[in-house]
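Quick one: the structure is below, and I'll ask about it shortly.
Apart from one protein chain that is not included, each protein chain of the complex appears where it belongs.
When the chains are written out, they are named A and B in that same order, and each has its own residue count from 1.
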Amino acid sequence: MDGNKKKGLQLSEQGRLTLWMFGLLIIVLIVLAIVQPAFLTQGNLRNVVNQNAVLVIVSMSVTMLMITGNFDLSIGGIIGMGGVLCAWFCQSVPQGGAGLPYGVAFVLSLLACTGIGWLNGFLTMRLGVASVIATLGTMSIARGIAYIGASGSMVELGVPDVFKVVGRQEFGSFLTLPFVIMVIIVIAFFFVETKTVFGQKIYLIGANIKAAQLSGVKVRKQINTLFILSGLLSGLAGIILASKLGAGDCKVGLEYEFNAVVAIILGGTSIAGGRGTVIGTVIGVFIIGMISNTLNLFGASTEWQPIVKGLVIVGAILFQRFAMGFGDRHKLRLEAA
Amino acid sequence: MHSIQGQSWRSVVKNVYVFGILAIFFIVFTAINPKFIAGPSLSFIIQTVAPLLVVSLPATLLMISGNIDLSVGSILAFSGVIMATLSKGGMAAWEAVLIAAVLGLGVGWINGLLVSHLKITSVIATLVMNYVLLGVAKILTGDTIPYVKGVQSDFNVIGRGKVGGLPVATFFILAAIIIFIVLQKKSVLGKYSFAIGGNRDASILSGINAGRLVWLLYVITGAAAAVGGCLSASKMGVADATSGAGFELDVIIAILIGGTSFAGGEGSVIRSIVGAFIVSVLTIGLNMAGVESFYQYVVKGAVLIAAVYLDKIIKEKVST
Partner (left out) sequence: MDAVLQIQNITKTYPGVVALDDVSFDIERGSVHCLLGENGAGKSTLIKILTGAQIRTSGAILMNGAPIEAKNTKEAREIGISTLFQELNVVDQLTVEENLSLGMEPTRFGFFRKNPDIGRMLQTLARLEPSIDAKQLVSKLSVAKKQIVEIVKAVETKAEVIIMDEPTAAISEGEVKRLFEIIAGLKEHGVTVIYISHRLDEIFEIGDYVTVLRDGRHEGTKKIAEIEGREELIRMILGKTVVETYRPREVQKTEKYIEAQHITNGKLKDVSFDVYKGEIVGFYGLIGSGKTELSNVLYGIDAYEGALRIKGREARFKSVAEAVAQGITLAPEERRSQGLFTMLSIRKNIISMNMKKISRSGIINAALIRSVSGEFVEKLNVVTDTDEKEVGFLSGGNQQKVVFAKCLNSEADIFLLDEPTRGVDVGAKEEIHGIIRQLADEGRTCIVFSSELPEVLACCDRIFLLHEGALKAVMDNAPDIDSDEIIHIVAGGGEA
C-alpha cells in the first residue's frame, strides 16, 4: 500500500525506537541544563559520563538476555563477588590475602564470575528453573561469597597499587579507563547485535523460542552464552568498581539489577522479549544517570533516587505501551485487509 | 481412575518430603550441636518463624495465581520503621501495628495497580517497588537507626512478649494459618487463584474477575508483610531500613520448598507453613552451629535451587 512512500527513509521499528530514545536523551539534556546550570559544566559532565560507564557495561548482556525473555537478577551479587575476590586474590599474605600477582587475581576472579554465569545458564537451560528464581538463588550465593571473602566488610589493606589502575586511570582531562572499556564493549555488542548471526538468533529466540528451536537454532547454547557473558561483564564491572574504591567491598553492586532493569526498559527493550537494542540501553543508562546527577546537584539525598527511577520506569513502560498501541491499530487494519 | 491416583500420589509425596526435609534438618543440626534440640526453646523458633510465616502464606496464594512479590522485604523493613517511629512518638504498639498494616495494604494496592491494571510483569513491578520502598524507608530513618528499646514499653510485646506462657507471636501464627487455610480451601479467592494460575483466559471467560482477585492478593500480601515487619522489628527491638534485605528470598524458598509451582496453578498453603519452619530452623541451626552469617547467603541460594530442582524431579517421576 504505502510501501513505496516509505522507501525514502527506510527505518526498522528498532531504528525508529532508537532515534526516539536519542531525541529523548537530548531533550532531557537540554531541560536539565536549563533547570540546573551546574549540570553543563565540564567537571560535572565528566562525572556523569564516567560514573555510569560501569552500569552500561553490565547492562549489555542483560539487555540481550531480556530480548530472549530471560532475567538476570544475579548481576549485583556477581559485581560484589568479582571485586572482593580480585582484591583478596592479590592482597598480600600477611594481610590475610592470597598474595597472587594482580594479573592472575584479575583472571581468576573473572573466571569465578563467569562460573556463576555458567551456573545461571545451567539452571535455566538444563534444569528448566525459571530464570528469575535461578538468578535470585545465584545472587544470594555470589553475595555470600563476597561477604565471606571480605569477612563482612572490605579487603583494603595490602592491596597492590596496580589494583587501582583499571578504575582510576585517566586519559587527558576528560576520559577515564572505565569509560574507554565501556566504549569498546558497547561497540562490540552493537556489532554482535546488528551484524552477526549470533545477534540475529537472539531476536529469533525472543520472537518465538519454539520456532527458533525447530529452525535449528541452538537455543540452549545461545542463552547459556549470554548468561556466561553476563557473569563475565558483571565480574569486570566489579573489578572496576573495587579498583575505583581501592578496596574489595562486599556491599558494592547492591541495586545494580534494579538499575540495569530501569535502564534497559527505559531504553525500549520490551519486558515480554523479542524487541530491544543495546544502544537503547546505553541511552537509558545515561538518561537515568543525568537525572540522578541533577538531583544530586540540587542536594537531594541519594535515597530519593530509587523513587524517581521507579516513576521513570513505570512511565517508560506506559509510554512504550502507548507507542505500541499505535502499532496495534495499524496491525488490525492490515489483518482486516 | 489411574490418573487421579497419579495426582494424589504426587501431593502425598510432596507432603512426605517437606516434612522429611524438616526432620532431616532437625537431625543434622542436633548432630552438629546437641544443644540444638534443647537450646532454642520452642518460643524462640516461633518468634523467629512468625514474620516469615505470616508473609509466606498470602504470598503462596499469590504464586499459585501465577504472580510473585519481590517487594515483601522492603515492606517488612518499611513497616518496621513506621511502627518504631510511631512508637517512639509515644503511640501504643497495637495502634502502631494497625497503622503499619494499613500502609502495607496501600503498598500492596499499588503493586496490584501496576500488575493488574497497568499490566506490568509482576517481577519487574515488584522489583521496582522493592527499591522504591527501600528508598522511602531510608529517607524515614535518615542516617540513624531508630533504637526504640525502652521508649515505649509495649514495643517488644508482639515480637517477644508472652501471654500465659505462650509467645504473643503464636497468636499471629495461628491466626495466619487459620485464615489462609480457610481462604485456600473454602473461599472464592483461594479456588480462583488456582484457576487463574492454571488458565487465565478460561477463568476470565468463566466470569472470574482475574485482575481484581490478583489485585486483592497483592493487597493482602502487602498488609501481611507489614504485620510481619512489626513482628520482626518488635522482636529485634530495633527497626532498620535494610533489615528486609534477603527476606523475599526466604519467602520464596519457603513457598517453593513446599512444592508450590512457580508457574502457578499448583501449590499448598499448608506445605508453605512447613516450608517457613524449614527456613527458620535452617537459619537458627546455622547460627547455633557457629556458621558465620555470611555463609547463610550461599546456603540459602543453594537451598532455593535444590528445592526447585527436587520439585521438578518429583513432578517428572510421579506424574508419569
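Heads up, the rule we're going with is that contacts are C-beta pairs under 8 Å (C-beta built on N, C-alpha and C of every residue); 3 or more make two chains touch, one makes a residue touch a chain.
This structure is a prediction, so every number in the text was calculated from the model and none was measured.
Across B:194, B:247, B:262 or B:277, the single residue that touches the chain missing here is B:194. Per the touch definition above, the residue from A:86, A:212, A:262 or A:288 contacting the chain not shown is A:212.
Touching the chain that is not shown, out of B:13, B:157, B:208 or B:289: B:208 (per the contact rule at the top). The residue from A:204, A:288 or A:314 that touches the chain not shown here is A:204.
Against the chain not shown here, chain A presents residues 1, 3-4, 10, 12, 195-198, 200-201, 203-204, 207-208, 210-218, 274-275, 331-337.
Mapped onto chain B, the interface with the missing chain covers residues 1, 3-4, 7, 186-189, 191, 194-195, 197-199, 201-208, 265-266.
The rule is short, and it goes like this: only the chains that are shown with their structure count from here on.
For this pair, chain A with chain B, the centres built from the Cα atoms lie 30 Å apart. Against chain B, in their complex, chain A makes its touches with residues 71, 73, 123, 127-130, 132-134, 136-145, 147-148, 151-152, 255, 257-258, 261-262, 265, 271-272, 301, 303-307, 309-310, 313-314, 317-318, 321.
Residue ranges of chain B in contact with chain A, taken from their complex: 68, 114, 118-121, 123-124, 127-132, 134-136, 138-139, 246, 248-249, 252, 256, 262-263, 292-302, 304-305, 308-309, 312.
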